[in-house]
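A single structure is presented below for examination.
With one protein chain held back, the other chains of the complex are shown just where they sit.
Naming follows writing order (A, B and C), and every chain is counted from residue 1.
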Amino acid sequence: MSEKVKDLRGTRLSAADLESEDTITVRGRPNAKYAWSAGIAYTKYLEELKNGRIVGRRCRQCERVLVPPRMYCEQCFRATDEWVYVKGTGKINTYSISYLDADANRIKTPILVAVIDLDGAGPGIGILHKLGNVDIEKIHVGMPVQAVWKPTNERKASVTDILYFEPIEEE
Amino acid sequence: MTVAIVGVGHTSFQSTTPDISFKEQMFEAAVKAYEDAGVNPRKDIASFLTAAEDYYEGYSIFDEFVPDQLGAVLRPVCTIGGDGLLALINGVMQIETGLFDVVAIEAHSKASDILTFPGIVTHGLDPIYNRAFNVHPYFVAGLEMRRYLHETGTTREQCAAVVVKNKENALSNPSAAFAAKMTVDDVMNSAFVSDPLTHRDISPLADGVIVMVLASEEKAKKLSDHPVWLKGVGWCSDTPWIESRTWSTAEYARLAAERAYKMAGIKNPQKQIAFAEVDDWFSYKELQHIEALGLCENGEAGKLSEQGNFSRNGKLPVNVSGGRIGAGNLLEASALQSVLECVLQLQGRAGKRQVKSAEMAVAQSWRGVPTATGCVAVLSSEL
Amino acid sequence: MHVEGDMEVDYIYTAGIAGERFFVALRDEEKFLATHCDKCNHTFMPPRMYCDRCFAELSNWIEVPSVGAIASYTITHEDKNGERLPEPVVLAFIEIEKTDGALIHQIGEVEPGALKIGMRVQAVFKKKSKRTGALTDIQYFKPA
Partner (left out) sequence: MNVKRRVAVIGAGITLFRRRLKETGKELSYLAANAALESAGMTLADIDCVVMGTAPDAFDGIHMKADNLLDGAGATRKPYSRVYVGGGTGVFSPIGGWWHVASGLFDTCLVVAEEKMSPCQPHPQTAFRTIWDPIITRPLNPNLVWIFALEMNRYMKTYNIPKEHIAMVAVKNKANALDHPSAQLAAKITVEDVLNSETMVWPVQRLDISPPSDGAAALVLASEDVARKYTDAPVWIDGVGWSLDSAYWTNRDLCFPQYVAEAAKMAYKMAKITDPPKEVDFAEPYDPFTYKELHHMEGLLLAKKGEAPRLTAEGVTQRDGDLPICPSGGLLGVGNPIAAAGLMKCCELFWQLRNEAGKRQVSGAETGVAQAWGDLMQVGTVTVFRR
């Protein structure tokens, strides 16, 4: 550290200090609610998920099929051209095994997470989802998987209309 | 300083845009701006800046979602946590370093996605000293407005006249969201939010996106027959402690204007400035800002406004676009809406609302409650 | 289609070095403390640990009266979420005596119609048992 900067400042608080009367604090929680417009591309995507289909958009210039779909191609900077259905099958690009929930609490039964490169989309075009009905020891990059859908009447036009991806029985 | 605006693009401004996402709106405005400038973003634009605040968007790190629809993927892109004019000024500085020749600026509002706008503004108040009471966060504006009226002798009627003027100006702006014929009484009789501030003293929120392309002198001359030159820029933040503020004058705007005028060589703004687009988040703010910009003496703006001095056909037109009150409050993007109006006017592209023989204009912004932060830019059709 | 959600999280904000000393004195002794910058001859209310003019660290704490003058006031009719309040709330910007600063607080024991800029007001403290070390340990300000 610089000779001139020896006096490092900052007053440490423990978790208990924060709760103590001697530490003056104010508590609060914002009122911050939103209804995000899904827009043209995502609305179609979600509606098709409800129908049990995965839809993307093709850019005819770079020939990629973008999933999730967007109305523009970020590489070519032009409007994408057409809707394309891709299969509910793909290969694991990468995966992880989570012992944490969304608030960083520990959980016993891990959540299996993967990026799945979808068959029929452009190369390297994957989506984030969960894995299920799978032996943890057997998960590997390149593993063929398929979407397991919620029953039709339980679908809500959400990415959770796919319950998870499960391994395709290899012959 | 030798940076010009060589292209502008924008969506229309609307109270709500339910069937299109902010990304799709940004793409539309970007395509228009790049077309206007004659540039391909994948090749010709060296850097991209966006003006955004996370809580306005509902995302913790909004910067993530910016590059794709601007043609900015794998290029220098950043967010400026400020209004659109501050993003533009940072773009100007980037060009002035000599590192870049063409830069794009984006600012937007998707206010209709926000369900709890007063809750968001409250979340901007100091948590220790200013959130203790269950009141609308515009109490800050109520306090400021009363003190401003008290010190300057400005009347509530004069503030209401600003609303009437700006909504009427918006009638000639096809992009505006809140054009209307209204009377001073309509404003005076609307309900108080925080007395003396009524609902109609407050600009209504709107959605919209504005994209601009900036270029260095050399590049601007190649790209555009009618570049609009940035002659001076200034920006300033006064203390964030409401308890320590000067209430009657907008010190941040005065100091920002001082810097911008000095850079632009403006000694007598009342003579040298042909028209102005100033922040009018609240009606009285327009008057306070006119004074801070030196467009009249302190305390005179209300009276002069009432007399028509700042009307479209007046001596020094202010907010010909309709401002936030008439065109719509586009949050951080209203600052760019002000610049947009200056550009269109200086290029003679303002249609029905074109002001005559305008060569030099000023755009000024304020970030809203609880800030004392704002920017000023002097623009000219002449280099 | 719209998807709903929020950005809501619980927060605990520390009052900080200067704030803590201010609120402890308020809570325990019904005292207003300010910090004084000797160089700028400026007295900060609420107190700061530093002078934002010259950047001196401030150690000169002074007690000031819990009395001030209304520099502005507003009668607020909506709550923090924009809902109409059953009763309007009067808030004032109170320039605290012997300081260059102010506090923003409620005004009580006076009809809104009788409020005047320049009116001298004094803090009314909550009962000691009810105080928590917050701005609301002051119940309101009333005409002095």
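We adopt the following convention: a contact is a pair of C-beta atoms (placed from the backbone, for glycine too) under 8 Å apart; a residue touches a chain by one contact, two chains touch by 3 or more.
No experiment lies behind these values; they were computed from the predicted model shown.
A.B. asks: Just list which of the chains on display the missing one touches.
C.D. replies: Contacts of the omitted chain with visible chains: A, B, C.
A.B. asks: Where the complex has a chain not shown, which of B:8, B:45 or B:128 is the residue touching it?
C.D. replies: Among B:8, B:45 or B:128, only B:128 touches the chain that is not shown.
A.B. asks: For the full complex, which residue in B:67, B:299 or B:314 touches the chain that was left out?
C.D. replies: From the options B:67, B:299 or B:314, the contact with the absent chain belongs to B:67.
A.B. asks: Residues on chain C that touch the omitted chain in the whole complex?
C.D. replies: Contact residues on chain C toward the absent chain are 3, 5, 7, 9-20, 48-50, 52-55, 57.
A.B. asks: What residue numbers in chain B mark contact with the hidden partner chain?
C.D. replies: The list for chain B reads 1, 46, 53-55, 58-61, 63-68, 72-82, 86, 89-90, 92-94, 96-101, 120-121, 123-124, 126-128, 234-241, 251-252, 255-256, 259, 367, 370-371, 373.
A.B. asks: Could I get the residues of chain A that touch the absent chain, sorted low to high?
C.D. replies: Where chain A meets the chain not shown: residues 1-15, 17-18, 23, 28, 30, 34, 36, 38, 42, 45-46, 66-68, 74, 93-104, 110, 113-115, 122, 124-130, 141, 158-160.
The rule is simple: only the chains that are shown with their structure count from here on.
A.B. asks: Approximately how many whole Å separate the CA-defined centres of chain B and chain C?
C.D. replies: Chain centroid spacing, chain B to chain C, equals 31 Å.
A.B. asks: Counting only Cα atoms for the centres, state how far chain A is from chain B in Å.
C.D. replies: 36
A.B. asks: Where in chain C do residues touch two or more of the other chains?
C.D. replies: Residue numbers touching two or more other chains: 2, 4-7, 11, 13, 15, 19, 80-81, 134.
A.B. asks: List, in ascending order, every residue of chain A touching at least 2 other chains.
C.D. replies: 26, 28, 30-38, 42-43
A.B. asks: If we count contacts the way the header does, which residues on chain B are in touch with chain C in the complex?
C.D. replies: Within the complex, chain B touches chain C at residues 18, 54-55, 58-60, 113, 115-119, 122, 127-139, 142-147, 150, 191-197, 239, 241-244, 247.
A.B. asks: For chain A, which residues are in contact with chain B within the complex?
C.D. replies: It comes out as residues 26, 28, 30-43, 70-72, 74-77, 79.
A.B. asks: Taking the complex as given, what residues does chain B use to touch chain A?
C.D. replies: So the residues of chain B touching chain A come out as 17-24, 27, 40-42, 55, 58, 67-69, 71, 73, 110, 112-116, 118-120, 122-123, 127-128, 131.
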